[in-house]
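Structure in structure tokens, see below.
One protein chain omitted, others in place.
Showing chain A:
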């Protein structure tokens, strides 16, 4: 029995509606694409205040010719909703948002400092449970300012501020290594870990924060308000305790083997002057061992770098000079790491991952120490050793500076 061509054609046509995809189709024009979410706590209440940085597509999307369709409009708008849960706040925002909020493209999750100080332990369930939000979303703590304010700051070059802040975080992490990027899953893995304490990079507004949300912010060559990635927030049991800055931040990242490249200034021997050494490679190993029933941690760093600038007369062609710089550099590395350890111990907060190291190498001992880990960590013995190698010195050996 062969169906005629017409019948078969009709049957084929009948299949077309099944190809259209999902049930609840949401057209692009009915969605508000969110670049970043900010979470604050309303003062004196249990309500969260959740802000959404919504991308205005007409300023970003190019209309054929390569320029944005509407380049003069505001690139973003910030909506804010309140609620006892994040999800409630999100849905409540529908009262002011003309389109449904769409979360798949969130790059940043910004937590206000006051909320961070109250505690963030229970904040992340929604971000883990929702299928729209990707685990690749990065976290920042808004330093000394509400997350809502931080989301409003307009940025040049990168029109979408979420992308701008994300770009800053990524590039400073790579070039300066005093920040780290932490995803939602890292936070959760740290919060549930009995051994590790949470670290999240900070971002603050430099300048007059009330100017940040105005269009006029972009009309200055030097921005009145700018977002700066600054320092690392140290949490203890989910509460922000203090900030790690400069060398402490770098030392901490060094121990966690998260240092990519950075610059270490080494003073010259005789006169005033400094050699700037670029650390190009660095790897850290932490080993735990038990000595007299106490855990001892050995941190070993092996680093390579180049001399990229010298402001004193020194002949880098001589082996002794290079060796001297290597020694100094090694000492400086060890100092920064020791300071970071000392600081973490003074906070009795294992931000360095020592507990995990112990768990991996001595799981049985770890089981016994687990419950009182932070007090053991605070007084455990550590040894730091670095090996540093200067490989080359750029396009010159001797600087033009004469003695």
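Quick notes
Quick note on the criterion: contacts are C-beta pairs under 8 Å (C-beta built on N, C-alpha and C of every residue); 3 or more make two chains touch, one makes a residue touch a chain; residues count from 1.
Convention: contacts and distances are computed from a predicted model.
Remark: of the listed names "Serine-protein kinase RsbW", "FMN reductase", "GerAB/ArcD/ProY family transporter" or "RNA polymerase sigma-70 factor, ECF subfamily", the one matching the undisplayed chain in UniProt is "GerAB/ArcD/ProY family transporter". Shown as candidates are A:4, A:24, A:72 or A:122; the residue that touches the absent chain is A:24. Looking at A:192, A:221 or A:395, the residue that reaches the missing chain in the full complex is A:192. Of the candidate positions A:136, A:171 or A:220, contact with the hidden chain is made by A:136. In the full complex, chain A contacts the hidden chain through residues 18, 22-24, 104, 128, 131, 134-136, 183, 185, 188-189, 192-193, 356, 359-361, 363, 366.
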